[in-house]
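The complex appears here without one of its protein chains, the remainder shown in place.
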Amino acid sequence: MKSSDQKPNQGDSRRDFLKKSSVITAIALTPSVAVKAAESNADERFAQLFEKIPLELTVNNKVYQTTVEPRVTLLDYLREELHLTGTKKGCDHGQCGACTVHVDGQRVNSCLSLAVMNEGKKITTIEGLANGETLHPMQAAFIKHDGFQCGYCTPGQIMSAVACVREGHTGSRAEISEYMSGNICRCGAYPNIVDAIIEVKEGGEKV
Amino acid sequence: MINFQYLRTTTAKSAIALLVKDKNAKFLAGGTNLIDLMKRGVTAPEKLIDINHVPLKQIEQIGNKIHIGALASNSAVADSALIKEKLPLLSWALQAGASAQLRNVATVGGNMMQRTRCSYFYDTEMPCNKRQPGTGCGAMEGFNRMHAIFGASEKCIAVHPSDMCVALTALDAEVVVANAKGERKIPFKDFHRLAGDTPQLDNNLKADEMIIRLEIPMNNLAKNYHYLKVRDRASYAFALVSVAAAFELSNNKITDIRLAMGGVAHKPWRLTASENFLKGKEATLSNFEEAAQLAMKDAKGFGGNDFKLKLAPNTIIEGLNLAKSKV
């Protein structure tokens, strides 16, 4: 809860927002939508339209075109809107790595990225890693080496591990550990995770 | 978090124009600090200007300087062949910070602008002069294990948390910033401020300015260097104390030397007195020890961070040792 000098919430300043949205440069609501919504007096619908902006992104090779509030993080968008719940929320503040996904091939923490920042980007989540029914080599190696227990950090670990191999940060156990330290595993599967990564690296398969 | 307005732009010029239009607007780069702070209610901009598409990602050599765009990612800089060859200290410092995931999106400009990790600053129910001037400093008589031992003010004893900035201070970087009228240059060591009477201000960037790029002069410090970061766990933790050390040796005599510390002050802390002492001297343990003592002249602890009075000089010595033994 915040102290008393709280900003008026967005709900109170919708009219204001309407004014401001005319200065939007790169992204703007189509004016016709704006006018229509302003005329209809349905308060709730009004809020929905005006607080959301259009978004197009590709997740696991599927294109999604939706509208979204700017404050929605990529993580919550994946989990709550697209119901791709393989990506996990462990802290919501960039401090654990459970939310790791690939954006244009790079591993990032989806909890500190707004969904709208990813307009036009290609996102891969744990659900998109396997090739149809064939597990990705890293997934298979995690099973083989028991690189998890409760499984909650696992999607993030695997996405991070794949990136780690692609980046070439697998020169030694120590290097792997360092580059995997952005993914916390409270169950303590770390040595097994390193074993899995070494196996994949030495297997030489394309990841 | 309020539902702010989100704008995206592709030029620095329009970014600055959008910024000045609205007092409560902020640039959004990687978002790894800003979104975190917004989630905690520490800041509540009504307008975010996404600058990630502004073409300022260059990492290049121009004349005898290396230019790094404000939007180059921390990992792009750390992994750049040019930086690894010419400014390896910077690459090491970057790799010691945050995590691989965060470094992939965190930008150079954002890293410089990141705010302190002081717990009282983050908790909106606690007093903090930096977050809300006049409410007092929660850390002063509270939990200040992570806090400053140099240049602290009565108002704020926070430290700047960046690793990258420690190396940049050592490397005599310059920051190129711009407003609607044009560009200006700020020496890196003058970019961040001491807290003084205005702890709410972390640096000297003006409200209408944007960081455009860094310019770093070439040097001969790519042989004997080290970035040593002491922290509570082996990785993914902020520094208790860190040291950027680099020197040039000829006949075992130090001809050029750079020393800076992180985790000890409201800004990256350049150790000028120690540098002056070591210049022209031999790279020996006893000289290192003396230089470390010189660095501690005005140090002061606040209870919880008293251990830094011992840790800091030790880290300087070890940083120099490791720089020396690097071949």
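Each chain carries a letter (A and B) given by its place in the written order, and its residues are counted from 1.
Just so it is clear, a residue touches a chain if its C-beta (ideal position, glycine included) is under 8 Å from a C-beta of that chain, and two chains touch if they have at least 3 such contacts.
We take it that contacts and distances are computed from a predicted model.
One subunit of the complex is not drawn; among "Cytochrome c-type protein", "sn-glycerol-3-phosphate transport system permease protein UgpE", "Xanthine dehydrogenase family protein molybdopterin-binding subunit" or "FAD:protein FMN transferase", its UniProt record names it "Xanthine dehydrogenase family protein molybdopterin-binding subunit". Within the entire complex, contacts from the absent chain reach the displayed chains A, B. Only one of the listed residues, A:Ile126, A:Val165 or A:Val200, touches the absent chain: A:Ile126.
Within the complete assembly, B:Phe238 is the residue of B:Phe150, B:Tyr225 or B:Phe238 that touches the hidden chain. Listed for chain A, the residues touching the missing chain in the whole complex are 1-2, 4, 6, 9-12, 44, 47, 51, 69, 71-72, 76, 79-80, 83-93, 95-96, 98, 125-127, 129-130, 133-135, 139-140, 142-144, 146, 148-155, 158, 173-174, 176-178, 180-194. Touching residues on chain B toward the chain that is not drawn are 1-3, 41, 117, 119-120, 123, 125-126, 138, 141-143, 145, 228, 230, 232-238, 240, 307, 310-311, 314-315, 317-318, 321.
Convention: only the chains that are shown with their structure count from here on.
Here chain A touches chain B in the complex through residues 1-3, 7, 9-10, 17, 20-21, 23-27, 51, 53, 69-71, 73, 92-94, 97, 100, 106-109, 112-114, 116-117, 119, 160, 163-164, 167, 169, 177-179, 181-184, going by the rule given at the top. The touching residues of chain B, counted against chain A in their complex, run 1-10, 14, 18, 21-22, 28, 30-32, 35-36, 38-41, 44, 46-48, 50, 52, 75, 79, 98-102, 104-105, 124-125, 234-236.
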